[in-house]
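Quick one: the structure is below, questions incoming.
With one protein chain removed, the remaining protein chains of the complex are shown where they sit.
Just so it is clear, A and B label the chains in written order, and each chain counts residues from 1 on its own.
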Amino acid sequence: MSTTTIHKGSALSRSNLVLSHWSVRAIFAALLVLVLAIAVLFTLVPAVVVVVLSFSNEKLMIFPPREWGFRQYETLADASFWLEAVRTSFGLAVSAAVMTLVIAVPAAIALNRGQVWGRQIITGAGLAPLILPGVAYAVAVYMVFLQARMVGSPVWVVLVYAAHAFPYVLLIVGTALNRIPKELELVAMTLGASKSRATMNITVRLLVQAMAAAFVFAFISSFDESTLIVFIGGPGLVTLPKGIFDSLRTGMDPVVLAISTILMVFTGILAAVASYWRSNSTR
Amino acid sequence: MAGTSIVSGLELHSLTKNFGAARAVRGIDLSVAHGEFLTVLGPSGSGKTTVLRMIAGFTEITSGLILLSGRDVSRMTPAERNIGMVFQNYALFPHMSAGDNIAYGLKMRGWAKPERVRRVDEMLELVGLAKMGGRLPRELSGGQQQRVALARALAFRPELLLMDEPLGALDRELRIRMAGELRRIHAEAKTTVVYVTHDREEALTLSDRIAVMLDGRVEAIDTPERLYRRPSSSFVATFFGGHNLVAGKLVRSVGEGLVRVNVPVFGTEIDITAGGDVYDDLAVAVPAQAFRFADEVKPNEMRVTLKAHESVYMGDVTRIVAIARGQGVETDLQIEVPGHHLGAASAGRDLDMALDLTRCIAVPITARVQGSHTAEAAA
Partner (left out) sequence: MALESPAIVQSHQSRKRAWRPEIGAVPSALLVLPFVVMLAVFVVYPFVRLTQIALFSEGAFDYLVEFFSDSSNMIVLRTTYVISAIVTIISIVFGGILAWTLKTTRRSTVRFIILASILVPFWMGTTIKLYAWTVILQTNGLVNNFLVTAGILEDQSRLALLYNELAVVIGMVSQMLPFAVLPLMVAFSSIDLDIVRAAEGLGAARLRAIVSIVIPLAIPGILATTMLVFVLSSGFFLTPVILGGITSPFTASLIYQNVFTFFDLRAAAITALILVVSASLVILLAFKVVGAERIRKALG
């Protein structure tokens, strides 16, 4: 744009045009920086605050801390309440993720490759927990838990978490299935494999990474789940998010920051691995 | 059975496939000899792929019989049929090396490890990929992947090799080279091959015989040469031969396979060979190469005067689109004459040409069946 101006325009108009071009660019760049700064503020600052303050040596939440150190991490080793909460969350999340895979992967395969009546409706219902307003779903499930007198039952919570994680399997495994040509199984059968053997050797084998990714997503979503548990967990079943929720209302225990920092690193690594698997699963 | 002298490699008896109300394949009878290379050629929606899938066992047959070396395989699983298959998208197992892909069928059929290794090397050698066995499919080019797919399909010595447009995904140059490779590999492996394509040139270069399909039926089956020289219907003449069609009316049979035909656009009656059972209304298949520039005509030739519409020089031939007019009828004709004739055939000029009547064939006009096109789409 500027080169054509130089060839055509007079000296005066040329400098004007170049100037206005530059000022537009500068405003644009400044705006971009501003937007980026705000976005970072909204999304990254909470993480930074958590990590930085986890190295405060104060007994209570005081800012700025007068002393820095590893006190929160040392306290954590004896904080049986929090360790128990982490253990509960971990147990529920692993069980739910396993259950999700066991139930939803065969369904995803049948929905994708088989003759299923009402395919659209089933898929829609399977995705519903991810799309519908979370609090409404939690209240609805709570009503059923009250009716069945199952509030606080870990088994029932696992079942709900499993159903709650179905969308991840449908989306991740379903997409991977779509990208596996149907001809692969057919060819395996002409080569002498039975239908079930071809499915296991080829399709299921090619789904392994997608299933692993779905497992991790299901695990993280159950581990971090904080709305349902407030209702269906009752007072007895304290997961980590439930414990943090309670602590936010009763008084803020800075040990939470240490746990959160450790979990962020842990989750970050898991998520990175899962994303790699997911992108790899469809090659 | 012992008394039967010759058993075909593959036989289809009134093979039929309906998808709901749509009739994709309408009772096909076909016999392929041992070691023969048969191409099934047809436009999309003609049912050729459905036939192939029924032979492979991927699609349930509605009725009919499929005999493989005299053995009824109609209701067997693909694994029991002993048929090799090559798909257009190669369908290589992406998580296995080229060698493991080839070995898969041997493993499924319980070959011992040493024999497997030997056979895989042999097959890699055959398709010209020796020492490439360790590569994953994504590390191979399209042509190389196709060779691996072929080696995999042949490794377990199937009685029949099915190929579904195997060269369709390759570029033109590679396609020609791979076609040559296919001929060589077929000659070496001596397997019966059924090859499905919509590409006329592929069919011509590869096949011993060609079955031309249309609307779920076999319209014609013969050697490439005979299909070209004596098409049996107007569809075969155009789709396979690329010939011109000119409307005509049967006057009478004049013996020795010749019929007298009134061709309004030429304004005369001509005696030509009949390519099929012709009745009242028929078409005359006129090859583009049957014309030559001439002032005088030889015995078996007819003088025609045409008007040039446009012409293109193709290097060895000149391609002319000309208009024939007569008795109030007008027909476009594609003409190919050797040499450079752009000047003589520039648009609007009158062309004095001789038409070789021995190359013109009277053919019945193919009746199209309504609704067949939707059949394969529905499948």
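Please note the rule applied: a residue touches a chain if its C-beta (ideal position, glycine included) is under 8 Å from a C-beta of that chain, and two chains touch if they have at least 3 such contacts.
Keep in mind the model is a prediction, meaning the values are calculated, not measured.
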| item | value |
| --- | --- |
| Residue among A:A30, A:M143, A:V208 or A:V273 touching the omitted chain | A:M143 |
| Selected residue (touches chain absent from view) among A:A26, A:A39, A:M200 or A:V273 | A:A39 |
| Residue ranges of subunit A at the interface with the undisplayed chain | 1, 24, 28, 32, 35-36, 38-40, 42-47, 49-50, 53, 61-64, 103-104, 106-107, 109-111, 113-117, 120, 122, 125-144, 146-147, 159-160, 162-164, 166-167, 171-172, 185-186, 189, 195, 220, 223-224, 226-227, 230-231, 240-241, 244-245, 248-249, 252, 256-257, 260, 263-264, 267-268, 271 |
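Definition applied: only the chains that are shown with their structure count from here on.
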| item | value |
| --- | --- |
| Averaged-CA centre spacing for the pair subunit B and subunit A, given as whole angstrom | 54 |
| Complex interface listing, subunit B residues touching subunit A | 56-58, 77-79, 81, 83-85, 87, 89, 91, 93-95, 104-105, 108-109, 138, 152-153, 156, 158 |
| Residues of subunit A defined as touching subunit B within the complex | 181, 183-184, 186-195, 197, 202, 205-206, 283 |
